[in-house]
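Structure record follows, encoded as structure tokens.
The complex appears here minus one protein chain, its other protein chains still in place.
Up next is chain A:
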Amino acid sequence: MKKRKIGILSLAVVMGLSVFATACASKSSGDGAKKKSITATMNSTFDGKFNPALYDSIYDAYILDQSFASLWKQDEKLETSIPDLAESWKESEKKDGVTIKLRKDAKWSDGKPLTVDDMIFTWKFIADKEYSGSRFEYVESIKGAKEYHEGKAKEIEGIKRVDDYNLELTFDKSDARDLSTKVWSTPMPKHIFENKPVKTLENDPAVKKAENIVTSGPFTIKEIKAGEFVVLEKNKNFYGAAEGKPKLDQIVWKVLQEDVAIGALKEGKVDMVSRIKPSSFETIKGFKDVELVEDTDLGYQYLGFRTDHPKLADKKVRRAIAYAINREQMVTGLLKGHGTLLSTPVSPKSWAYSKDLDADYSYDPAKAKALLAEAGYKDTNGDGFVEDPAGKPYVLSLEFPKGNQVREQSAKLIREDLEKAGIKIDLKQPKDFAALAETVQQKADKTMEMWLMGWTTDVDPNPKNIYGSAAESNYYRWKSPESDKSISVSMYDQKAFTKEGRKALIKDWTKIFQQDSPVVLLYSQNVIDAYNKRITGVQYDYRGALGHPSFVDWDVK
């Protein structure tokens, strides 16, 4: 008898609690009505390392973009030209130094003034031998940074502090690249991190705990729940606060799987979904009160060749493959138009992009066949596929990673196109990204021939990191002294110190790249963001809507 009572009692308690919980929650929904708040979603969870020098995940970057200010920002042409913490700056004519003047009204969110000392501290932090992040490259150009990094110097020689708000930087050498790649521009608060161990800073509350994170941007971090949400609150000490910026009081970032996020957007429960899959575009288009915006992303997808593999060592074969692939079909068919055809590694968005280079990079199966024949690849046994110059069967393998639907589908299209041109393709089963990346990166690997992967590109058009012979990322093992020389000229030659001059030099390199085809550039997928029309003042570009510098002017109806 007793047991039964307990059973009924527990049932009653649970039921009661559920009802109570429902009542409670519905009561509270009116609380935040006065605040101007929006809810945005991210597809996957953030790491929670909210420090500009330490983060790794793009989801952490979403939060950091809105909570940390930088010296400068890029415009829609990918040029560093918009002032942020720096009121003004001037590069020397020979591009071997820069003077920077900070704005005097910039403060940290705890009220302490932001000065050149914070910036200098950050550069030294990143150059520290113990520093565990990957951003030393952005400080390396400063004269003496390498010596400091190796422990040979106590100070970085090229940094000269003039006063609290002025400083002068000297670079290692004259260097035509964009300032953003030579100078790390997001400061960390010196007064918070000064006496903390550099090596294990990831575990420090000042990086992880909302109440300990001190920011310099339009928002501060108010609440963090791992794997669930981050609440950003208007930073009252932000330098724009005097002009009423940002206009929003609060941004809630929720971790939400895309299907659920789109449902919630339709129901008006969230205000913004960013980085939407092209396949979801049509669904969202039908939603009432929802606006869709898109622009070309800075990254791109490519078909890579092991250029040292005997089967692919002839550049005529690689060129033939480039001509044989109908890339247009990927953009119109797979991406449903939400992407851009690419013919140079320089983004079409960039000031350095030369449109006329597209001409020699189009779909031309007849030319592909002619090039193959010229290289000695002919169909000698009449099976419809070419044999190699020695008359042996010629089969190329193609590998690709799981996870990106469009890329997976594009592998099949590539096989069809290449087999139409007479090249037999052995399309492998897709692998986990981490597994495929491991093989792609292995310097001793002899098994791979062709693979599909993507690059996220920099603001600066310099190709050295991705296509230089000595680059760690040169998975195609493309060794071209001609290309290396051309890259070097476009970085250091005097002709490169003017914009037009550099653009012409980069065009010269791009021609070498197209002729040699270490990869076939496929397409650049669009950044697609969707938001509720109650948000006003939204502008967007290659960074999407939330990454656009204008988000401080967003308001809600």
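One rule holds in what follows: a contact is a pair of C-beta atoms (placed from the backbone, for glycine too) under 8 Å apart; a residue touches a chain by one contact, two chains touch by 3 or more; residues count from 1.
As a convention for this text, contacts and distances are computed from a predicted model.
Considering only the chain that is not displayed, what protein name does its UniProt record carry among "PEGA domain-containing protein", "Peptide/nickel transport system permease protein", "Nitrogenase protein alpha chain" or "Acyl-CoA dehydrogenase"?
Missing chain, UniProt protein name: "Peptide/nickel transport system permease protein".
Which of A:Q257, A:T447 or A:T498 sits in contact with the chain that's absent?
Candidates A:Q257, A:T447 or A:T498; residue touching the omitted chain: A:Q257.
Sort through A:N195, A:Q429 or A:T456 and give me the one touching the missing partner chain.
A:T456
Which of A:D75, A:E93, A:E228 or A:E282 touches the chain that is not shown?
The single option touching the absent chain is A:E228.
Among A:T99, A:Q409 or A:N465, which one is in touch with the chain left out?
For the chain that is not drawn, the touching residue is A:N465.
Among the options A:K431, A:R477, A:K495 or A:K511, which residue touches the chain absent from this view?
Only one of A:K431, A:R477, A:K495 or A:K511 touches the chain omitted from view, namely A:K431.
Provide the residue numbers of chain A that touch the chain removed from this figure.
4, 10-11, 14, 17-18, 20-22, 24-25, 28, 31-32, 39, 44-45, 47-49, 56, 132, 134-138, 202-203, 208, 222-223, 225-229, 231, 250, 252, 254-257, 259-260, 263-264, 267, 269, 431-435, 437-439, 441, 455-458, 465-466, 471-473
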